[in-house]
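Yeah, one chain of the complex is gone here, protein chain that is, but the others are all in their spots.
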Amino acid sequence: MTDEALVARAVEGDVDAYAALAEQYYSSCARIARRMLRNDADAEDVVQETFLRAFRAIGRFERGREFRVWLFTILVNQCRTAATSRKRRHLRFSDDEAAIARAADERPIAVVEEKSAVSIAVDSLEPLLREAFVLKYVEGLDYAEMATITGAGISALKMRVKRACDALRPKLEAIYHE
Amino acid sequence: MSDVDDEELFERAGAALRSPSANDAAAREALVHAIRDEPRRSPVTTSRKASPWWMAFAAAAVAFVAGLGTGRSMSRPPSVAKAGSGDSAERRVEFVFVAPAARNVSLVGDFNGWDATATPMRRTDGRTTWSVAVPLAAGRHVYAFVVDGNDWVTDPQAPLSPEQWFGQRNSVVVVPVGDRGS
Partner (left out) sequence: MKGLRTVVLSSLIIAFASLAAGAQEARLRGSLDAETLANVTKLTDSARAESLPVDPLIGVALEGAQRHAPGGRIVGAVRDYLKALRGSRSALGNDAAPSEIVSGAGALLSGVSPDALRRIRDAATRRPLTVSLVVLADLIARGVPKDTAARAIETAARANARDDDYSALRRYVEQDILAGASPAAAAMLRVRSITGGPP
């Protein structure tokens, strides 16, 4: 069943339809939350909270709006709230450097290790830059969608992505030996 | 490094971060349980208790979609017809309200003296939706729906009125001048 059909049924109260949507979007929400909160347990809580809030609000979801964008808007707000209110371990900068250096020395890089190394690099970005990078390069959203989700203007978002890429470039080059 | 290589570098990083995590399965299952445990918006059985009658719309709405599935919105804000030819000061405005469990619904507002008998609404769309079209002068109007003769309710699709003269808000509709419909 298409997203649109699932959403239409979920809007009318069909719990199974909503559960199917939740299954479908769980991974991408989890990915975003993990990068934004840098902590798997916190991310899981936030993702759960996001889907429950969306479920409570879905009766008023407007047809014609894209569900994914709406859902991510809720998620990003939840991540921002959680980031300011929860205690979490901070990755110290020197830990990042050491981890990247270790990753760069290994050969050939296994998928899991590549992902860890890239995660560490992305996690070291400032929150707004990280958010923009993840929405664009991990979730593949376009700038208009990103603007809706984050509330920022398109040119501001492009600037954030550029700054994120500038900060990541040397670290990614080290990881990929380029 | 060229721009293309640059872009590829970041796309590659993005792809790496998209590879699935092992942990998700348990969390997904927990989420689905939590969703099913949420209080239902639409009661499966009709209740003797005074639960808000509008909560029943969801259950009937599924039947509506299954039966008709016309792709038009079930509930929508008041829609203003385009101005006809000539300089009429009035425009025809259609009000739509979803209330499958109601026995009768009428429209009240500053245009009919808030008289609940003046503008009864008609069931449409497989009996879940009520509608009526009235001519309204251009400008701002306040209105509400009266359900089963007693319950005055606001339109969930419309702006709320700031005034609560008698303890309850109403809804607002602005009828534009000129040729624009809404």
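Going by the order they are written in, the chains are A and B; count residues from 1 in each one.
Assume contacts are C-beta pairs under 8 Å (C-beta built on N, C-alpha and C of every residue); 3 or more make two chains touch, one makes a residue touch a chain.
Source: prediction; values computed, not measured.
Undergrad: Quick one: which of B:V108, B:M121, B:V134 or B:V153 touches the chain that's been left out?
TA: Among B:V108, B:M121, B:V134 or B:V153, only B:V108 touches the chain that is not shown.
Undergrad: Hey, which of B:L31, B:A102 or B:A116 is the one touching the hidden chain?
TA: B:A116
Undergrad: Would you write out the residues of subunit B that touch the absent chain, in ascending order?
TA: Missing-chain contacts on subunit B: residues 86-87, 89, 108-110, 113-116, 137-140, 142, 152, 159-163, 165-166, 168-170, 172, 174, 176.
Undergrad: Could you pull out which residues of subunit A are in touch with the chain that's been left out?
TA: Given the touch definition above, subunit A has residues 53-54, 56-57, 60-62, 70, 73-74, 77-78, 128, 147-148, 150-157, 159-160 touching the missing chain.
The definition used in the following text is that only the chains that are shown with their structure count from here on.
Undergrad: So how far apart, in whole Å, are subunit A and subunit B when each is placed at the average of its C-alpha atoms?
TA: Whole-Å distance between the two chain centres: 30.
Undergrad: Which subunit B residues qualify as touching subunit A in the complex?
TA: Going by the criterion above, the answer is residues 1, 5-6, 9-14, 16-21, 23-24, 27-28, 30-32, 34-36, 38, 40-42, 58-59, 61-62, 64-65, 73-74, 156.
Undergrad: Quick one: which bits of subunit A touch subunit B in the complex? Just the residue numbers, please.
TA: Those residues of subunit A that touch subunit B are 8-9, 12-15, 18-19, 22-23, 26-27, 30-31, 34-35, 40, 44, 47-48, 51-52, 55-56, 59-60, 63, 111, 114-115, 118-119, 121-122, 133-134, 136-138, 140, 165, 168-169, 172-173, 176, 178.
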